[in-house]
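Here it is, the structure, as structure tokens.
One chain of protein is taken out of this complex; the other chains stay put.
So that you can tell them apart, the chains are marked A, B and C in the order they are listed, and the count of residues begins at 1 in each.
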Amino acid sequence: MRDSREATADSYFACSEVERAAFEAGIKLGSIYHQFVGVPLRSENVSTLEKAIEAGCKVQPFVESVSVKIDRSKLKRKRGQYDYVSLTGDMLDVALVIRYGGTRVRASMRLVEEMNYPLMYIESVEHA
Amino acid sequence: MRDSREATADSYFACSEVERAAFEAGIKLGSIYHQFVGVPLRSENVSTLEKAIEAGCKVQPFVESVSVKIDRSKLKRKRGQYDYVSLTGDMLDVALVIRYGGTRVRASMRLVEEMNYPLMYIESVEHA
Amino acid sequence: MRDSREATADSYFACSEVERAAFEAGIKLGSIYHQFVGVPLRSENVSTLEKAIEAGCKVQPFVESVSVKIDRSKLKRKRGQYDYVSLTGDMLDVALVIRYGGTRVRASMRLVEEMNYPLMYIESVEHA
Partner (left out) sequence: MRDSREATADSYFACSEVERAAFEAGIKLGSIYHQFVGVPLRSENVSTLEKAIEAGCKVQPFVESVSVKIDRSKLKRKRGQYDYVSLTGDMLDVALVIRYGGTRVRASMRLVEEMNYPLMYIESVEHA
């Protein structure tokens, strides 16, 4: 059930339901990237960070589900003090489902090697 | 003219041109919020920060124009060492135009006082 | 045992062991604040986020222990889509121990209400 803040928010939008869902998907992927890139990372904390990114994303409006995988191939176990890296966008593999009204948008972010770029894209639009 | 990375990117999307433009708008607003919230702020650096946020946004794909205004009402001039604040989402007023193909999406972020929330929303969708 | 990257790092420093430990403490507190301020937050994800901040901090050099508590008094359980907040510095209570050589520095960050400011400070310096 919509509460009054949702009704107020809706009154600001001048677009279709699907466009709104696509917009909300973009917000969440942009948020994940720019909030968490830079976090210190090693084998020991990678799954904790994945869970925190997922949990922080689910808190945001219209997120039906989200899955975050961080590429472990560049990670090391601790030997010396400086054996860790910083999270980069290239390491992120995110799958997100936004549900707004009767629409589901599936969006993802992952490294597209051909572009050497962590692409955010829409995989499908479904009308429930 | 599209280059080959753009063609590759396009091949990942399964949605309409307008939905793509709406998605790209969401990415940029989510990025601004989560990248820059927390920056130390005082009267002396507020316009420099506005320019840097705008310039960083224009670098991203399909941004036709962007304007960033930071609410100065909470800022102080320096007297003591601790006279500054951190940028919060409530202080941001952003107006963004995304152009993708023949579509323009105008999107904004600003504090909606009735919601006590910095809302990101789509103001208009235009077909050129 | 020190590895070669640690020896290289040490060769760059022109200060005492205690000053180095104090510097390392400052880095970690500045990192926590500016990395995580802005994360979307609700009762459901607050403990997951605390754990991720702690785990990300432990990965960094010379951190012996760290404890992160986020003030829950401003958090809500989900009813509407917009019922969440963004993490601010005022909500953070961090206690950190840096061990470098024979020195322990205990440092903290927490809201000092008298200053209306989330202060980072050194609580004690110990020579082991």
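General remarks:
The working rule: a contact is a pair of C-beta atoms (placed from the backbone, for glycine too) under 8 Å apart; a residue touches a chain by one contact, two chains touch by 3 or more.
Keep in mind that what you see is a predicted model, and the values were worked out from it rather than measured.
Taking every chain of the complex into account, the chain not shown here touches A, B, C.
Summary of contacts with the chain left out: across C:Ser31, C:Thr48 or C:Ser67, the touching residue is C:Ser31. Residue positions on chain C in contact with the hidden chain: 5, 8-9, 12-16, 18-20, 22-31, 33-35, 105, 107, 112, 114-115, 117, 119-125, in rising order.
Taking the complete complex into account, residues 33-34, 37-38, 82, 86, 88-89, 115, 117 of chain A touch the chain not shown.
Listed by residue number, the positions of chain B touching the unshown chain are 2-3, 5-6, 9, 31, 35-36, 38-42, 44-45, 48-49, 51-52, 55-62, 78-84.
Note that in this section only the chains that are shown with their structure count from here on.
Superposition of chain A on chain B using C-alpha atoms only gives a rotation of 180 degrees, nearest 5. With centres defined as mean CA coordinates, chain C is found 25 Å away from chain A.
With each centre defined as the average position of its C-alpha atoms, the distance from chain A to chain B rounds to 17 Å.
Work out the mean CA point of chain B and of chain C, and you get 29 Å between them. The residues of chain A that reach two or more other chains are 5, 9, 31, 35, listed in rising order.
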